[in-house]
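What follows is a single structure, and I will ask about it in a moment.
With one protein chain withheld, the remaining protein chains of the complex are depicted in position.
Chain naming follows the written order as A and B, and within any one chain the residues start at number 1.
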Amino acid sequence: MPPRWTLDPDRLFSAEPSQRAAARELYALVRDLPIVSPHGHVDPALLADPSARFGSPADLFVLPDHYVCRLLHSRGVPMEDLGIATRDGSPHERDHRRIWQRFADHFYVFRSTPSGLWLSDVLISVFGVTERLDGNTAQRIYDHLAERLERPEFSPRALYERFNIRVLCTTDGAADSLEHHRRLRSEGRLDVRPTFRPDAVVHPGTPGFRDHIERLGAAAGIEITTYADYIRALEERRATFKALGATATDHGAVTPHAERLGAAEAERIFSHALRGEAGANDAARFSAHMLMEMARMSVEDGLVMQLHAGSLRNHHGALLARFGPDRGADIPVATEWTRNLRPLLEAYGDDPRFQLLLFTLDESTYGRELAPLAGYYPAVLLGPPWWFFDSPNGMVRFLDQVTETAGLYNTAGFTDDTRAFCSIPARHDVWRRVSSNWLAGLVVTGRLDAEEAAELAPECAVGLAERAYRLGAGDRST
Amino acid sequence: MPPRWTLDPDRLFSAEPSQRAAARELYALVRDLPIVSPHGHVDPALLADPSARFGSPADLFVLPDHYVCRLLHSRGVPMEDLGIATRDGSPHERDHRRIWQRFADHFYVFRSTPSGLWLSDVLISVFGVTERLDGNTAQRIYDHLAERLERPEFSPRALYERFNIRVLCTTDGAADSLEHHRRLRSEGRLDVRPTFRPDAVVHPGTPGFRDHIERLGAAAGIEITTYADYIRALEERRATFKALGATATDHGAVTPHAERLGAAEAERIFSHALRGEAGANDAARFSAHMLMEMARMSVEDGLVMQLHAGSLRNHHGALLARFGPDRGADIPVATEWTRNLRPLLEAYGDDPRFQLLLFTLDESTYGRELAPLAGYYPAVLLGPPWWFFDSPNGMVRFLDQVTETAGLYNTAGFTDDTRAFCSIPARHDVWRRVSSNWLAGLVVTGRLDAEEAAELAPECAVGLAERAYRLGAGDRST
Partner (left out) sequence: MPPRWTLDPDRLFSAEPSQRAAARELYALVRDLPIVSPHGHVDPALLADPSARFGSPADLFVLPDHYVCRLLHSRGVPMEDLGIATRDGSPHERDHRRIWQRFADHFYVFRSTPSGLWLSDVLISVFGVTERLDGNTAQRIYDHLAERLERPEFSPRALYERFNIRVLCTTDGAADSLEHHRRLRSEGRLDVRPTFRPDAVVHPGTPGFRDHIERLGAAAGIEITTYADYIRALEERRATFKALGATATDHGAVTPHAERLGAAEAERIFSHALRGEAGANDAARFSAHMLMEMARMSVEDGLVMQLHAGSLRNHHGALLARFGPDRGADIPVATEWTRNLRPLLEAYGDDPRFQLLLFTLDESTYGRELAPLAGYYPAVLLGPPWWFFDSPNGMVRFLDQVTETAGLYNTAGFTDDTRAFCSIPARHDVWRRVSSNWLAGLVVTGRLDAEEAAELAPECAVGLAERAYRLGAGDRST
């Protein structure tokens, strides 16, 4: 009989006793604070529909999680065998018990990864699993989870309340109907808010750009034939998002280049783009121009602007063709912020109405570019360690490299950035533990007083994110 | 009654008892050693004139310190409200008590920053402040400081001796009259030395380049009409600096590119530059050529060459126009050393007369480029962590990433690089604590013997810098 599978109550705290003691005290202040989740990818339908369920254990833990799929794939497990549907209809595994077995057989590869931490925490803390997941326990644990997942207290809404989530922001395309958000809003029970994500309609390189623009126009009730129509439609949609509680927009770019085009130039490229005739260079210039425009609109409507840069999407063409995007083949590239963002920051960087959150996948820019920018421009705040760096070591590198130059008050707290709803508490818990332990390290090395640390721990857990995203008590009146 | 504001006597030492004990022992060896300050920006007038004073608390702690201004600005405090004079004469705060109040109101934003450490140390150790600085204590502390600042024992000269400064090097433009240095030199009481900084006269892109050249000629007593005159004037000025005790030059560049031009080419670009007609490309090539020339001159006159690269100055054009340079808006960029410096190092890198100190704002080059260069070329030494990286974490990253490849003996010790005279002891103390604790870490992990560490601690504190800058007992005869 193997030992019961448990989590170390002191996990992620320093082994050095004085720091551990200080970390425990700080963590005790924040462990039970409500969760503010200002950026993520949860499907609002899960929460809008009281009858929504998570499906099978494979539906919940394997199929939608590209962190899981990519690592299993890297160890030689074909995506088909994980149940990922093929675009050409060729066969893929449909037996969720066999998918789960493969996942369990390879669960050891998640050792030393944050996914391993999150998955263990969810299985143990949320679902009460007591045996370590492996090939032998796989089916017993599947039974256990399947039974739980049918119970009402394991419905998304029930867990939303059990998780003590105060506010949750989703990410929604510029042309999204927002029907689920309307329902949630009218019901007024859960504080779930949309985030305006216009990537598909601001990068003329995007496949099917014209269709996206048409959908944008339809959603805005504006027939888009000119650049001016297009801008009006974007403004109209932002207003709709804001009316449904949105406080932020989100923008993805390989390169964070910003540069304003003249009106005629913008009009010319836009009309070419609508006809699918914009060259790569014009497309890039238009994207850079729209980054300026989005900043301009944020200054005017007060939506916080998030910019995520540096990910080269769909590195593996064959995978994209066979299974579609978001399967774990997005690979970062070196990113330049200082020169690329200069025109945007010179135009809006010290406007008190503007708030710009920057997220990078290039850690070499933390101390070199991002912290100095955040430490000078009033509008700039640094988003937390993102994606691959949402991990214990990634968080420490971020805090160590950023706060000496930018200060903690120029950071934006934590965002879980996840579509895996059940992992939200686990992800916030890792951040709360790591940030408490990091503050404890400053205390025991005489860099911070205990009282200062006790003030900063709740800021890291909730306060910084609330203010960065304008989700604080004062803001929420809006 | 709040607790007395104090500094932890073990600050910056590991919390792990065995390392802390070893760190204390090493620090005890260096804590009271005289200060060698081979690179900084103190105004020599402060020390040349016995009657000079620091002015008000705001004059001392806020107005001149771009580390302070930039961070307050980043939190939404306008530069005007900090008393920074506008170029167009539009109003700015002139009430130093109100400036101080704003500083104190926001002092909490310096938590976890090196500025926070330095400011606390200066207020407590130099001025005997006993209450933590905040909005409530601001005016009482202002009174306390103002009273002290009027006393003769708080004059710059008195503090120079109280600080136990053995030698202090300033930074002076190539055309500087050096009058204060002449006075200090003739008086022979304090060992204050100039450093030759020719940036304004070697980068044709510099605004007012022609005027700078004219001032250079005037200072050198040479009418500069040809490239040959120009070179002679530079050599003449270097000789004058050297005669007044200078042992080093200092060079700033966005990119450390070095490449020799043919004589005709150099002459052609120089004459165009004098007429303000040099294109950007020619200007860059001339700067690269002058880097070669400066190295050539250093080989001949023995002045140590410092090269600081990677800062994009005045990122925010509007700020520059309104308040002038050095307000905290200089932002680093990625820097390439291996290819850029190759021509210079191939020409002079193993000349025993040549000493080249490299400073970077791109930490990704520590292990990749700088340590391998210093670990091969006899002329190359690595300057300490600079500017944003002059911080406890920055120092550890530097030591960890550089010394395994280059060895400690290819580094140049510490430079405070500051214009804030009163913070000099605090800055050296941080370095002495961090380097002692770092050496202690090598001892307790069996990588260094206690005797070796006891030899290396004073090297880090004083010896390495003395030799790097040729300021040792032997050198000082010159």
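Some observations on this one:
Note that a residue touches a chain if its C-beta (ideal position, glycine included) is under 8 Å from a C-beta of that chain, and two chains touch if they have at least 3 such contacts.
Note that the coordinates shown come from a computational prediction; the quantities given were computed from them, not determined experimentally.
The residue from B:D121, B:D172, B:D199 or B:E369 that touches the chain not shown here is B:E369. Checked against the full complex, the one of A:G173, A:P204 or A:G328 touching the unshown chain is A:G328.
Within the complete assembly, B:G349 is the residue of B:P57, B:G349, B:P384 or B:G463 that touches the hidden chain. Along subunit A, the points of touch with the absent chain fall at residues 7-8, 10-16, 70-71, 73-76, 108-114, 117, 310, 312, 315-319, 328-334, 361-364, 388-389, 391-394. Residues of subunit B that touch the chain left out of view are 14, 16, 18-19, 334, 336, 338-339, 342, 345-346, 349-350, 352, 364, 367-369, 371-378, 380, 400-401, 403-410, 441-442, 444-448, 452, 456.
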